[in-house]
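For this view, one protein chain was removed and the others were kept in their places.
Moving on to chain A:
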Amino acid sequence: MIKHFISLEWKAFTRSASFKVNLILKILMAFGALAILLYMLLIGVGAYYIIDEYLKKEPLVFVNQILIFYFLADLSLRYFLQKMPILNIKSFLYLPLKKDKIVGFGINKTIISFFNIVHAFFFIPFSIVMLLNGHDALNVSGWVVAMLALVYCNNFINIFVNNKDVVFYALVAVIVGFAALTYYNIFDITAFTGPIFQAFYDRPYLAILAVGLMVLLYKMAFNYFRKNFYLDAGLAQKVAVGETDNMAYLDRFGSVSTFLKNDIKLIKRNKRSKTTVLMSVLFIFYGLLFFSGAVKAYDGPFWRVFAGIFVSGGFLFSFGQFVPSWDSAYYPLMMSQNIRYKQYLESKWYLMVIATIITTIIASFYLYLGWQAYAAVVVGAIYNIGVNSHIVLWGGAYIKTPIDLSSNKKAFGDKKAFNVKTLLLTIPKIILPVAIYAIGHFASGEVLGFILVAVSGLIGLLFKNKVFGIVERIYKAEKYKTLAAYQQKN
C-alpha cells in the first residue's frame, strides 16, 4: 500500500505541468537547500569553538539559553514555509483504503521534510564536537535525542497550527515580546527555559520525556486529522466572507476607476497579491543595508541611488512586472469585452504611482540616516514614477506566465519572468539612474546628482502616452499567444 502512495507522489512530482519548465528553478532550490544544510553543518561544528573563544561562555549553557528562541522561530518559519501534505488527499477518500492508512501516510511524509532534517545538521555535529571536547557520551546523547524529539514536536504542532492565523500571530507576538523583555533586562525568559534544556544533559534519562511528548503530539496530530478527515471539516477549503464594496471614493479617478477598483480588490482578496505587497514592504528596509554602513561593499555614493530606486519601487517592480498576468485567470473575458487598453494600463499605472508615493512617505524614517539617504529615496521615487513605471509595464507585456492568484507558488521567482527582453529593460530601470547620478556627482556634487535623477524622472512623464501606445500595440499583436499561454494551467 505504501508503495502505491509513494509511486503516486513521485508521479505527481514528475508529471506536473510545471516540472520541466521549472526544472532549473528546482535545481537552484536544491542548491539553495544544500547551501543551507552546509551552513547549518558549519555552524554546528563551529558554534562550540566560537562561543568558547569569543563569548567566553560555557557553549552548552549558552546554546541552551537561546534554544527557546530557536524553537519558537523554527515554529513560525515552518508555519510560513512548510506545506501540509494532507491537502491533496481528497481523491483517496472514496477508495477502498483505510482512512488511518491515508492519514498516517500524510503525517509520516512530513517526518522526512527538509524542515526537520536541517536541524539534525546543527545538533548532531554540535554534539560530536562536545564529545571531542570531553563531554560525557551518555549526557550528550540524552541531550541530542531530546533536541531532535523537540524538533519533531514542532513538526507535529505545525500540523495543528497550519492555517490558523490567530495562533501564528500570537506566536510571533510571544517571540517578539520575550525577545524585547530579555533584551531590555526586564524579564529573562531564558533564565527559566535554559535550565530545562540543560536538564536533558544533566539527567540524560529525561530525554524519555521529550520523546514521549513527541509521540503524544504525533498521536494528537493523527487523531486531529483522522477526526477531521471529511470534505466539510479538515479538508474543506476556507471560504472567505465576501463583502460587496463599491469603493465610491475611487470614482474621482474617472473612467480609470472601473479598473482601479478591481485592481485594489485583486490585491486585497488574493493570497498571491498579498505576498507581493508584503515583499514590497520588505523592500522599504532594503536601503538600511546601504545607508547604515552595515555592508562595506555598498558604501560608494552611487549605491545610494540604487538603494533609493529599490526602497520606493518595491511594489512597482514586484506588481508591475506581472501586468497583465494578474488578470490571466479571466483574460478571455477581458479580451471579448469592450476594454480600452489605455484605461486598463492607466489603472495599473495609477496603482503603482499611489503605492510609490505611500512607500516614499513611510520611508521618511531614512531621514535619521542623513538627508542624503532620504533624498536618494525621494529622487528614486520620482524616477520610478516617471521612467520605471513605464518600463515595467512595457516589460510585463512580454511575460506570458499565468498567475494562480490563490497560491503563493512561484511568488519568489519564475523562470519565464527572466527572459532577454526583460533583462535588457533592467538597464534603464536601475543602471541608467545610477549613471545619471554619477555624472552629476562628478561634475559638481551630490546635489546636482540628485537633481539630474529627479529631472530625468520628470522628463520620463512626458513619454507616458507614447509608451502606453507601444504597450497597447504589443498587447494587440501578442493577444492570441497570450490567451493560449494563460490557458495552460500549472
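In this section, contacts are C-beta pairs under 8 Å (C-beta built on N, C-alpha and C of every residue); 3 or more make two chains touch, one makes a residue touch a chain; residues count from 1.
The rule is simple: contacts and distances are computed from a predicted model.
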Of the listed "Spore coat protein CotJA", "Ferredoxin", "ABC-2 type transport system ATP-binding protein" or "Response regulator transcription factor", the name UniProt assigns to the chain that isn't shown is "ABC-2 type transport system ATP-binding protein"
Options A:V61, A:A435 or A:L483, residue touching the unrepresented chain: A:L483
Have a look at A:L97, A:A120, A:V277 or A:A329 and name the one touching the chain we're not showing. A:A329
Just name the one of A:E58, A:D100 or A:D245 that touches the chain not displayed here. A:D245
What residues on chain A make contact with the chain left out of this view? 237, 239-246, 258, 261-262, 265-266, 269-270, 329-333, 335-339, 405-406, 480, 483-484, 487
